[in-house]
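A single protein chain has been omitted; all remaining protein chains appear in their positions.
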Amino acid sequence: MSCLRTLFLAPAALVMVVLILAPLGVVVCYSFLTRGAYGGVEWLATLDNYRRLLDPLYLEIFLRSVAVAGTTTALCLILAFPLAWFLSRAGRRKHLYLQLVLLPFWTSFLVRLYAWMFLLRDTGLINTILLAAGWIREPLPLLYNHVAVVLGLVYGYLPFAVLPLYATLERLDRTLLEAAADLGARPLGTLRHVILPLAAPGIRAAALLVFIPCLGTYLVPDLLGGSKTILVGTLIQNQFTTARDWPFGAAVSLTLMVFTVVAVLIWLRRGGDKLL
Amino acid sequence: MEAVLELRGVTKDFPGHRAVDGVNLQIPRGAFFSLVGPSGSGKTTTLRLIAGFEQPTSGEIWLNGRPIHHLKPYERPVSTVFQSYALFPHLTVRGNVEFGLRQQRVPEAARRLREALEMVQLVGKESRYPSELSGGERQRVALARSLVVEPDVLLLDEPLSALDPALRKQMRSELKNVQRRAGITFLLVTHDCEEALSLSDRVALINQGRIEQVGAPEEVYRRPKTRFVAGFLGPVNWIGEIGIRPEATRLSRQAPDGGVRTAPATVTESVFLGNRVHVRARLGTGEEIIAEVSHSDGLYRTGEAVHVWWRPEEELRFDGA
Partner (left out) sequence: MKRRVFLVALTGLAGCARQRSRLNVFNWSNYVARETVPDFEKEFGVGVRYGVYESNEEMLARVLTGNSGWDVAFPTHSYVAPMRDLGLLAELDHDRLPNLDHLAAPFRSPDWDPGLRWSVPYMWGASGIVYNRAVAPPPVAWADLWREDLAGRLTMLDDPFEVLGACLKKLGFSLNSTDERELRLAAREAIRQKRLLRAYLNAEVRDQLVAGDVLAAQLWATTAQQAIESSPQLAFVHPLEGFGLYMDCAVILKESRRKPLAHEFLNYLLRPQVAAAIVRATRTATANDGALALLDEPLRQNRTLYPPPEVLARGEWFRPMPAAAQRLRDRLWTEIKAA
């Protein structure tokens, strides 16, 4: 009966409205207001915040964020695919390996980033070993550059890429691979024409799961990049802390969100509405 | 007889059991050859050994005078029709059928594609996806896909078992036609003896990894070499040391004339099967037999005393097994 159905849907609807739509409404509202002198907002409507976004400075930041997120996504896919393939064929140890992939989620991301800093520093583990082995004379500058940032991002988001790929590859019918070989396809041909097309839904899901959070990242560029680059996430964070310009921060956030939603819709549409 | 495919002493061990045990086979060029046996007899393993999905533990496989047992599946000029058809779900009928042609970069692909589709009567359905086809249509796509690459031998792994009985009979004759028209050697693996007998030029019976008999269908049916072969190819009445097929087992109310073997029996059941009647009777010596009789004999009633008789030349005798 439909009133029972409404009753059961009510909690979820409440969560949606209170925890998601209401705060979103506040952000939308703020983005059209003027900043208070010391933070907060003044109730004076303006389009200034959005006009400022057209400044090349902010467009550049935006493009750079897209580039970083794109690079990270590509690297994650390249690394995750063989790993997911191996996992899907692992036989009895499969669940053990899956647990190992998921293990990092049991610890805080921040703690793991600090661990990477300990590894990469001049006096960190990697440099200490290399120096002791005599392979280098001076410590390598592994930290506080773009490579460290991408490394941190790929490390953090790799499990998000592995899991959907694994899910898709695990369901792959092995006889299809035999059929391809039977018809004369060498391993590379089988990969290109059978495995990759059939894994496409998993690849698309993995790409989304990495790209979207990467776009808004600010911890990794701060900690591993030495705060030397500013990405969209850092820009937004700055508006709510040092710059105390909440309306502008809200405008940037909203723009980022709209861009992401549009990009995702286009991406999904190309995939023919099949997500998994 | 020229053998296009030869298995010499092929053995395959898996951890715990021997699936194929010293198999020797010669498959004649252009023949429709069947490998028949019950489940677990090793027939599918043998097929996979020929296709290259497994490696023999020992023995050799020769194709057209060349050893192929060391080659990868994509290096062997054999093609397989899988039991589940293994059609590529992301490709259309056209994409599936031309897959092998593209991978092997075969010239004149378009012409061969068209011919293959005509042979299996799927012209007009090139743009459909496997999920949009019926079971029979999918089987034909699988067949076309394997035929179009013109293999030396076409391997079929229980290709009709997934179809319903009516469709199965229809597909059987289509399969036979295609084989004749294409002129390619077919090696069919099945557990259905009727299928094997009706389709094949030659039949090999396999049991527990060993070949028990090879020959033309009529020959293995009439002159089975082992009790297994006899019993697998059809029902057998075992009377003492010998066996008699139900269609060779006759009944009469009076004692039969001389020159035939006979035994007294009592009718236990009469089963009407449409075009024939099976009458069960128990011999004086205790064995249960089934006799296939025609309608003109009239009805046999339970408990009726009859004479069971058969011609001696129709006896099946075996040494040992």
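Labels A and B are assigned to the chains in the order they are written; within every chain, residues are numbered from 1.
Heads up, the rule we're going with is that contacts are C-beta pairs under 8 Å (C-beta built on N, C-alpha and C of every residue); 3 or more make two chains touch, one makes a residue touch a chain.
Remember, predicted model here, so these are calculated numbers, not experimental data.
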Missing chain: touched chains present in the view: A
Among A:Thr46, A:Thr71, A:Asn238 or A:Thr260, the residue in touch with the chain that has been omitted: A:Asn238
Candidates A:Gly25, A:Pro141 or A:Pro187 - the one touching the absent chain: A:Pro141
For chain A, the residues touching the chain missing from this view: 37-40, 57-58, 60-61, 64, 121-123, 139, 141, 143-144, 225-230, 234-235, 238, 240-245
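Following the convention adopted for this analysis, only the chains that are shown with their structure count from here on.
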Geometric centre distance via CA averages, chain B-chain A, whole Å: 56
Residue numbers on chain B that touch chain A, as the complex places them: 51-53, 72-74, 78-80, 82, 84, 86, 88-90, 99-100, 102-104, 145-146, 149
Partner chain B, residues of chain A touching it in the complex: 173, 175-176, 178-186, 189, 193-194, 197-198, 200
